[in-house]
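All protein chains but one are shown at their positions in the complex.
Presenting subunit A:
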Amino acid sequence: MKQLLIQYRYRLSTFLVLVVLILSGTWLYSLTLAKTAFASGTLLLTCILILAAYQWRKKLSFLALGNATAWLQFHIFVGWLSCVLFLLHIGFHVPDGLLEFALFLTYSFVFLSGVLGWLLSRIIPYRLLSRGEQVIYERIPVHRRKIQETVEKLVSDSLKSEEGTAVADFYHKHLEDYFAGSRNQVRHILHSRRHRHQLAQRVVDLQTFLNEREQETMRQIADQIQLKDDLDYQQSLQSVLKFWLFVHVPLTYTLILFALFHTITVCAFASTSG
């Protein structure tokens, strides 16, 4: 932990030194009356290409290119640096041209989705460990199906015993849809347990009207409700961790295309634009 703190401090100091250097370099360069946008733009494009290279490092994991942890730290570092360069490049105001505005929006989304992903990757693992069995994402539907089958068997057994239809009625009214698939995803992401509490309350309310055997069945169903809820929780949070990349990565490639087009345009009209 102490070593981690030292690493964080070291990274932060390096970042601050670099920011100061960039700002003073820009100021000194502006004294020559040259356009600083060329310099900041070139640096920004380089940063964006370096950031995109992380995706390729992931594909070449079998080569001795340094470990992915170091690459990710560098990726985050360069990401923050690119934000400073971006703000300098746009002169701290929203551009008004159509392409420039699209570029501004794309960069902003890429940057914000990156920051969000970084935060999620720090927060969600702790939460995943706090509830339920650690199930591989692709196998969650199989586990859910097993739970559903268990509950359906309990319900059909209760019908066979000819002691009434209370359990079956409750299942059809409140649980059939619940066990049919992933539910309460937004609530899980927001860490709300309200739905679980409500279901548990309904089970408790019913218990007073059941005989001993039916009560036992309901207790077993309640256990399965809990298991299913934990599984949904795992799926919801793991989905978030997986799918933010589906926003971040395609937007990055879009950004690179826009940025290259922007660079070509700027270079082409450099002489006329002064």
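Descriptive notes on the structure:
Note that in this section a contact is a pair of C-beta atoms (placed from the backbone, for glycine too) under 8 Å apart; a residue touches a chain by one contact, two chains touch by 3 or more; residues count from 1.
Note that contacts and distances are computed from a predicted model.
From the set "4Fe-4S ferredoxin-type domain-containing protein", "Insulinase family protein", "Electron transport protein HydN" or "Biopolymer transporter ExbD", the protein name that UniProt assigns to the chain left out of the figure is "Electron transport protein HydN". Across A:F101, A:Y137, A:F209 or A:F246, the single residue that touches the chain missing here is A:Y137. Considering the full assembly, A:Q238 is the residue among A:T150, A:Q238 or A:T263 that touches the omitted chain. For the chain left out of this panel, the touching residue among A:V19, A:L105 or A:I124 is A:I124. If you put the hidden chain back, the residue from A:Y29, A:W71 or A:F109 that touches it is A:W71. Considering the complete assembly, subunit A touches the hidden chain via residues 1, 58-69, 71-72, 120-121, 124-126, 128-129, 134-137, 238, 241-242.
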